[in-house]
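Apart from one protein chain that is not included, each protein chain of the complex appears where it belongs.
Per-chain numbering from 1; labels A and B assigned in written order.
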Amino acid sequence: MEIFGQLFLNSLQISAAYILFSLGLTLIFGVMKVVNFAHGEFFGLVLLLIAILVPWLNSPSVPLVVAYGASGAVSILATMACGWFLYHFAFKKFQRDMVGSFVLSVGLSLLIQGLFLEFFGGVPIKLPDLIEGNLRILGGAITTQRLVLTLIALLVAVTMCWLIAATKLGKSLRAVSEDHEAAMLQGIPYRKTALYGFLIATFLAAIAGALLAPVTVISANVGSDFLIKGFIAIVIGGLGSIPGSIIGSILIAVIESVGGYYFDPSLATLAMFVITMLVLLVRPKGIMGNG
Amino acid sequence: MGNARSSTILYVALLSLLVLGGSLFTGTGFAASLVIWVAINILLAASFRFVQLIGELNFAIAGFAGVGAYVAGVCTTKLGLPFVVAIVSAALAATLLSLIVGYITLRTKGPYFMLISFAFTEVLRMVYTQIDYIGSNSGMLGVFPPVLLTDYYPTFVVAVVLLSLIVLYKIEQSDFGKVLVAIRNNDAIVQTVGINVHLTKVMCLAISSFVAGICGALLAHANNVISPDDFSFLLAVYTLAYIKVGGESHIAGPILGASVLTLLAQVAMGFGPFEHIFYGAAIVIAVLLMPDGLVGIIRKLLGLPPKPQAAAKH
Partner (left out) sequence: MKNLKQVYATLAFAALASATNVHAQEIIKLGISAPMSGAAAVWGLGMEWTAKQAAEKINLEGGVTVGGKKYNFAVVAYDNKYTAAEGTKVAQNLINRDKVKFIVGGIGTAPISALQSLSERSGVMIFISAWGKSVKGPQFPLTFTQSNTPFEILDPLYKYVLAQNPKAKTVAILNANDASGKEVELVAQKAWAALGVKVLSSNWYERGTTQFQPVAAKLTEQKPDIIDLGVAPPADAGIVLKELGVLGWKGVKVLPVGTSATQLAQIGGAAANGTYMGYAGDYSSSLATPVQQILNQGMLAQFKEPLNPLQVSSYDSVYALKAAMEASNSIDPKKIAAVLPTLVFETSYGKTVFGSKAIYDSPQQMQVPVMITQVQDGKMVELTRIIPEELKARLAAAK
């Protein structure tokens, strides 16, 4: 029975990361009908910036927590600025063009990853732990740090859901997502809403990066792996659906930890892709999707 | 229209003759490899573009090329079959697979088909890594063209590519090709005329995959080593780059795009992360600034009217 506790904990911590990621992806798709393959690079940028800033700031006079906090804040702001930049010069022109935006974002992703590799170098970096210690819960083991980060991630996810459901901005986002022309007729500023949507999504990816910085081995293409999984999650859950992205993320996190344990991690990934294909064939809108 | 078409064809034909002629003198050196890579990339791009006639982005092209490469590799190294048999088997295997996959997946359109084809390529790649018979992760070694061809392999490849390009072009210009374009514009109308749209789309994919299978076989014998990573999503992305840079509206587009990008990348850039930066930048620049690619620029320079149907949009 111990193993179920362990698998549960593994799934939980993996899904937290994917949830933050896919929330952003699905938001961009829902609002702008844009498939952003470069989303992972925001995540990567934050991680890389933190990887540079924390060792630089961390010294006897600057405690680790402050170093992490400051680096996180700076990196998130920098990434948001990049997001704004990319929106204005690239994605704005490709709204509602799923194919064109995909192609553009694929190019951007390649370009940015190449630049990361060039400037950051090939050697992976692991930053020092923020919180020490392990816990045993339900018979499984998890580091205190990961547990805290998972809980914060889930908190962010819940806040996002609330934002979408209850606030005016959230309602605008949903309206635009369902029918952007009708939304415009209602007086909702489409361009502004799309911009906010893109920025919120960027912010989510950035927060994911900041939260995962203490527990991830950071390298130039760290964004890719998360991105692919995030994509699978939102396709399965439903492109454009917030609850769908959460369900999708949990599903693939479970497949990854359970499948990886009982079978083979590569078979687990294979299974995920096959499921993606099946979903696209049988129910393209995904589990919760409204297209 | 006729004038514009024939002058571009002339341009392309001259370019091809140049390449064919040049390749006769290159033997087995690096220049020879370059000629081969450019030729195969051109054909891959043309094959990808062929499916764009029905308005779809076929990312599975990398998967089908991979099938072709592995089948050819197995024929040559494990089964000891003659070279021609290897290539033909490769093309047939890819076509067969595409008929099955196409029949199932072409019921979806646009971004959904794109995502499915992307997932399919990755699934195939992962399947290759699980099969020890073909070397799984470490790949298959020793895929050599027959001894007679070793010095003339570039010529052979260029000849095959040229032939395939002409065939693709002829199909595009034929009535069948016109039906494909009509499907891209509005498949409901085509259906009303009594044409089985679904089967036509499947045929289109099959033709493209036949060519992709040939590309894979040629590539396997050119590189002598093939492995799953050679046929990942990235190959499809590079192919897309060739088309975006070259221009989608004419078959000269893939030719120009593939030649320019492959040569530039080799000659100017060196190796390593630059490859990603280069191709990524190429796609971004092409998509943002050159919607009709180099072909579009040439049209402008020659004072020709722009082609009405530039890209596959949904």
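Basically, contacts are C-beta pairs under 8 Å (C-beta built on N, C-alpha and C of every residue); 3 or more make two chains touch, one makes a residue touch a chain.
Nothing here was measured: the structure is a model prediction, and the numbers come from that model.
Seen in the complete assembly, the chain not on display touches A, B.
Contact with the chain that does not appear here is found for just one residue of B:139, B:154 or B:216, B:139. The missing chain, though absent from the display, is touched by one residue of B:79, B:264 or B:302; that residue is B:264.
Residues 29-30, 33, 129, 135-139, 141-142, 223-225, 227-230, 264, 266-272, 274, 278, 281-282, 285-286, 289-290, 296-297, 300 are the ones on chain B that touch the missing chain. Within the complete assembly, residues 3, 6-7, 10, 13-14, 117, 121-124, 126, 129, 134, 136, 141-143, 216-217, 219-220, 222, 225, 256-257, 260-261, 264-266, 269 of chain A touch the chain that is not shown.
Please note the rule applied: only the chains that are shown with their structure count from here on.
Remark: chain A and chain B have CA centroids separated by 33 Å (rounded to whole angstrom). Put simply, chain A touches chain B in their complex at residues 35, 89-90, 93, 97-100, 102-104, 106-115, 117-118, 220, 231, 235, 266-267, 269-270, 273-274, 276-277, 280-281, 284. Residues of chain B touching chain A in their complex: 57, 104-105, 107-108, 110-112, 114-116, 119-120, 122-123, 126-127, 129-130, 237, 240-241, 244, 272-284, 286-288, 311-314.
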